[in-house]
Every structure is written in structure tokens, then in C-alpha cells.
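Just one protein chain is left out here, and the rest sit where they should.
Labels A and B are assigned to the chains in the order they are written; within every chain, residues are numbered from 1.
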Amino acid sequence: MQERVFLSHKQINDDLLKGSFQTPLWYWAVMGLFAFLTLCGAVAFGYAINKGLGVTGLNRPIMWGFFLTDFIFWIGISHAGVMLSAILRLAKAEWRRPATRAAELLTVLSLMVAALHPIFHLGRPWRFYWPFPYDFSRGIWPDVRSPLVWDPHAIFTYLIGSTLFVIIALIPDIAVLRDKTRGIAKVFYGALAMGWRGTPRQWKLQIVAGFLLSALLLPVFVSVHSIVSWDFAVNIGAEGWHVTIFAPYFVIGAVHSGVSGVVTMLILLKWMFGWDDYIRKEHLESLAKLLIVIGTLWFYFFFLEFIFALYNLEDQEIALRELQAFTWPYNLIATVFMFFGYLIPVPLWLFKKVRTNWVAMFITSIMVNIGMWCERFLIIVPGLARKTNFNFSWGSYTPSWVEITIIVACFSLIFLLIMGFAKVFPLIPLFDIKEGQILSDEIQIGKRTVPALRVEE
Amino acid sequence: MAQLLALYKTAESAAQSTEALEGAGITNEEFDILTDSPYPEGAFGEKEPQHKLYVFPFMGACIGFTLAMIETIGTQTAYPLVTGGKPIFSMPAMTIIAYELTMLGAIIATVIGIFFESRIPNPFAGIYDERITEGYIGITVVCDDSKLDSLETLLKSNGAEDIIIEKQS
Partner (left out) sequence: MLRRRRTISSTHHSHPPVVPPNEFISDFLEWHTKSKPGLNRALIVFSILTSFGLIGLLIKIFTVGLDNRQDWGYVATITAFLFSTAGCAPFIVIGLRMIKAHWRRPIARIAESYSLVTIVTFLLVLLLLVLVPSSQNRRTIWFQNDHIGTVGAIPFTPHLYVAIGILSMVLSGIALWWTSLKPDIQLVNAYKKSNKPLSNRSWIGGLKQWSIQKAGLSFLGAFFFMSMIWAITLYSVDLCMSLVPGWRDAIFPAYQTLTGIQGGLATIILTMYFLRRFGGFEKYIYMEHFWAASKPLLATCLLWFYFWFSAFIIFWYGKMPIEQDLLQLIMFGPYNIAFYIGFMFCFITPFLILIWNTVRKTIWGPPLASAFIIVGCFFDKLRLYVSAYSVQDDLSLHSITTIPPTILPNLSDILIIIGGISLPIFAMLLSTRLFPIISIWEMADGLRLTKVTKYLRTELRVLGKPD
């Protein structure tokens, strides 16, 4: 059921710019905490550079552990932006309006944080630039046949594209901030607004830009996580990795965790800033229905991945699956993954009472991300633990305090940057909300007044 | 010459004013609308904006593709090393790099095109008032000094809350 709210443009400006103009005490406390945790992570990373990778839990044969798991997790979260902003914009879904900027921001920030992870787990992090073709003098070039070279190309394309997408859509809202501020803030926003006035030409190009960039970013978003999946899938050495379904499996898993991440973020924003008129139950319900479809699609790909892993009935593969399903601690992680990732949230979302309950959706969306983090761990570590045929070279993995600190710091960094962004720019696009109001209408059918939408063709 | 900005509280009065302006011989090429959110095209009778934004992604894609070919073919020719039994020029791998750089080129060129077609950055874009972003609708007209008074009267009689005039030397 739609709960339409009609507010004046001034009211919309005041409500949605609250974060930029008011700073409650809790904001500084939260920022302080996140900054502290991020600093701890930086210290831990510095320690690892100084002492070497031996301070982590990584060792032969498990050379990819928490860092890679988190890398894939954050790439996954980054898929939320394009899913919600681009696909829903192309589909002209009205309920996307409050969620687009938060989703796009989450994309950009999570990509930046994801890009840090390969640097964390390098033995010589100061040589992180080697995958780029830079060395004209010595003539030594990266191997373009390697997925580890495809990765930087894909991630940087997506990062640059998403950042530009956020910037373009932000310009009209920066103009609002320019007009509402004074002094140095006005100069700052004025420079960023670049002379935006809101002429029909500028608005038309905004709309066209939205569609065009959405259409361009969509294929990129599919390709990024596919290329990340091919880091594993093209490998014929590790058990459980060489399957053709990894690309769409990773992508749909990314969308599942990303959209859940956006749900978490939207609910937090509503609670923190009091945006009850802008983030309403209809948005929550639509997101939940989308998650049911995505989650079920993800489950289908998981099912295919699992049965085709066992398809050849090879002993090594069976040993791996037994390790994942029946051996501690992987069996616990597998249980958490399956129940938190799908078996609890998706059936719950079938009930309207759950879909329209803020607390229930908050908890279930976090559960999904816990489950999906465990899924990435289960893909990477057990396969490496049973990498070779000789069980004397099998290994186990226990993360050290360095890895755990850095992972926690990455989560804190994301929250820190989001909170910082909220201080400077609005997290809900002002003009999008205003446009939604302009396009709202009603149709009278008998005694019933049906909400309607004005459509331009 | 002078620039005139009339501010309206409601879209209906602004639309009425543009109709009155056309009745007074001001064509839709001579007035412009300033709003804080997009309105349906033609809502105020304004001129339909023409643009060539679609050219930019194609140009960018071509540049990106060229760069990708230079990178893949150039680097592998300069440092040929057979890895994993795959040929020096491996089409599937080259396809991936080419695809990414083509899309990157298209995206960057599109953004350049957006700035170009939107005519920003432009700090001297013209007359403006901060109330536009509060929900007021502005109609700007460029006219001779001799027409200022009549236009001012016309616009005020059609519901303009305020009129701002900037004379250009």
C-alpha cells in the first residue's frame, strides 16, 4: 500500500540537509569510535609491513584467507549501487528514489575499501602497482592473460564509473547547499556546483545522463565480479574452484549481499536522521520483494554449483565437500552461511508483516551479510586447505589478531566515510524526491482514488 | 540589454506567465526556466533542448578500445612470454581487457559530454536567485532596456512574487 507524503520543497531541503547543518553529540561519539578502530587497523597493517606476512594466519597451502574473503565481500557490497540505482532507474521504478544515493555511495566506498585488500595481503605491499603496464624503460609488462591483471582493470573501471555517476547526480543537490550556506562553505559548494542553475537543458541532460550512465555501468557491474570470480574459477589446481558457474554465482551473491547492505543502511539513516517521510514502508517492502527474487536466484546458482561440484564423483572434490559440511569449524560456518544467507531471511520475507517491520528487516539484512561473508570464506579457504592430492601438504587456517583488526577497521572505515559524507552532502537525492512528487497524480475509478504516475514518453 | 528574472511560488502561475510572454511576442527561444527539480518536458512551453550527448560514448568507446589494443598487443609483442600454453595473442583475454577499457572510455567521455552539453562549469552563467532551490520557479528573459517595464508589469500581473533585473553594460 502506498503512503504518499506531499511536502514543500523547502521542507524537503530542511529535512534532508539536516545532517549537513546539525551535528548532534552522538555523531561525534560514533565518528570517534570508527576513527579509532580505523586507526587500529592502520597500526596493524603497519605492523604487518614491518614484520612480514608471517604475523597473519596465512601459510602454505592457505595463502588466501580473511583478506581475500573480505575483498570479495566488499566487491559484493559494491553491487548494490548499480542494482538499485541503474537497474531501477532504467525500469523507471518510483520506489528507488530515496535509496539511490546511499546505494551509489556504498558502491564507491566499498570498492575503495575492497581495492585495499589485495595490498594488505601482498608480501611486499609497496609493489602493488606492478599489475599496471608502467615500465617502459625495462620493457617488462604484466601478463594480460592473467585474471590478476584483468582484476585491476575491472575494479578501476567500475570505481571510476561509479564515482563519476555519484558526482554527476550530486551537482543539483550541491547547488542547493550552495544557496543555503554562507562564507567558506558557500565558496566550497559554489565551486563544486560549477554554475548549476536548473535550466531545462541541464535537467534534461541530468536525466539522459542518468539513463546513459546506468546503461553503461550495468555491463561493467556484471563484469567486475565475474572477473573476480575468474581469479578462482580458471584455476585448475584448487579443488572446488574450477566450475563454470562461478561468474553468475558471484554476481548474484554480490547483488544479494549488496541490496541487503543498502536495506541496513537505509534503516539506519531513517533512525539516525528521522527520515520517516522519505524512507517509508513501501520502499522497505519493495526492497524485500526484490531480495526474495534475488535470494532465490542465488540459491538456484548455489544448488547448481554444489551438485556439479560432486558431478564427477572425484575423491578430492568429495573430500572437500565433506570438509566444508562436516568438519569443524567449517561445518559451523556452513550452517551459519546457509541459515543466515537464505533459509531464515527469505522465508521470513514472504510475510508482509516482516517485510514492513523495520527491526525485522534490519536484523534479516544483517543476517544475510553475515551469511554471505561466511559463504566467501567457505569458497576460498577449504579449497586451498585441500589443494593438493597429498594430505601431508594439507593445512588449516586460523586468522591472527592482525587480520581481524584490519577487517574490523575496514568496516569502520566504511561507516566513517559514510558518516563523513552525510556531513557534507545529502544522502537522499533532493531533486529525485521533488521529481517524484511532481510526477505523482491520482485517478478516480468509481469511489476509489487510485494513486497514479505521470509518464513522459 | 538586460536580464530579468521573475520568481513564482507555483508552477501554474509560472506556466501562465510563459503563455503571456508568448502572447507578448517573446518566443520560447528568448526565455528560460529555472527550477530546483526536473519538470516534464514542455510543462512551461519552453524550447525542447537539443543535444548530441550520444556521440560522446561512441567516441570514448573507440578511444578506450584503441588503448586496450595498444596495451594488449603492444605489451605482449614487446615481452612475449607463453604462459599456460596460451598463444601470445589470446583473444579471450584480450576481449576482457578491451571490454573494460572500452567501457571506461565510454563512461569518461559521457561525463565529459554531460559537462559540455550542460554548459558547466560556468560561474558566469547568468541571472539567478537562491530562492530557486527553495522551490520557486524562475523565468529569465533577455531583452532590450526599453521592454523592461512592460515585461515587468506583464509578469507581475501573472503572479510573479519578485522581479530581479540585471542590466548588462
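Things to note:
What we mean here is this: a residue touches a chain if its C-beta (ideal position, glycine included) is under 8 Å from a C-beta of that chain, and two chains touch if they have at least 3 such contacts.
Bear in mind the structure is a predicted one, so any value in this text is a computation, not a measurement.
In the full complex, the hidden chain is touched by chain A at residues 1-2, 90-91, 94, 219, 222, 226, 230, 233-236, 242-248, 300-301, 304-305, 307-313, 318, 441, 443, 445, 450-457. Chain B residues in contact with the hidden partner, per the touch definition given at the top, are 11-12, 15, 18-19, 39-45, 48, 54, 84-86, 92, 95.
Rule of thumb we're sticking to: only the chains that are shown with their structure count from here on.
For the pair chain A and chain B, the distance between mean C-alpha positions equals 30 Å. Chain B meets chain A in the complex at residues 32-41, 44, 46-47, 49, 51, 53-54, 57, 71-72, 75-76, 78-79, 81, 83-84, 86, 90, 93-94, 96-97, 99-101, 103-104, 106-108, 110-111, 114-115, 117-126, 128, 130, 132-135.
Per the touch definition, chain A reaches chain B in the complex via residues 8-10, 13, 133, 139-146, 149-150, 153-154, 156-157, 160-161, 164, 167-168, 171-172, 175-176, 179-180, 190, 194-209, 212-213, 216-217, 219-220, 223, 227, 430-431, 434-435, 438-439, 454, 456.
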